[in-house]
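What follows is chain A.
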Amino acid sequence: MNWGSLDQFLAMGGYATYVWGSYIVSVLVLAVEVVLLRRRHRTLRAGAGRSAQQPDTVA
Partner candidate 1 sequence: MAFNWFKYSSPQTFYPLAGRLVPFFAVLAAVLGAIGLYIGFFVAPTDFQQGEAYRIIFIHVPAAWMSMFIYLVMAAWAALGLILNTRLSSMMATALAPTGALMTFLALWTGALWGKPMWGTWWAWDARMTSELILLFLYIGFMALQASIDDPRRADKAGAILALVGAVNVPIIYFSVKWWNTLHQGASISVGRSPSMASTMLLGMLVMALAYWMYSIAVTLMRVRSIILERERNTQWVRDLPGAPA
Partner candidate 2 sequence: MWDAFVAVFARDVLQAWRRRADWLTSIFFFVIVVSLFPLGVGPEPALLRTMAPGIVWVAALLAAMLSLPRVFGSDYADGTLEQLVLTPHPLTVIVLAKVLAHWLLSGVPLALIAPVLALQFGLEGEPVGVLFVALLLGTPCLSLIGGVGAALTLGVRGGGVLIALLVLPLYIPVLIFGAGAVEATVAGTGAAGHLSLLAAGLLIAIVLAPWAIAAALRVALE
């Protein structure tokens, strides 16, 4: 075990900005990609369903 306490862990030996800056941005970017893709797929599926239920009523 490298860390005596949570504070020590968060401090990263004085490099907190750099280490957490890298990790937080990486996690955020990857998570946002997943969220956007899920939303894109969901809208497409919803659109596909609607056109199946009411084929020619869309303006």
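Candidate entries met the following condition: all candidates are chains of the complex that A comes from, given by their letters.
Going forward, contacts are C-beta pairs under 8 Å (C-beta built on N, C-alpha and C of every residue); 3 or more make two chains touch, one makes a residue touch a chain; residues count from 1.
Quick caveat, the model's predicted, so the values are computed rather than measured.
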*asked:* Can you pick out the candidate among 1 or 2 that touches chain A in this complex?
replied: 1
*Which chain A residues qualify as touching candidate 1 in the complex?*
1-3, 9, 12-15, 17-19, 21-23, 25-26, 29-30, 33-34, 37-38, 40-42, 44-53, 55
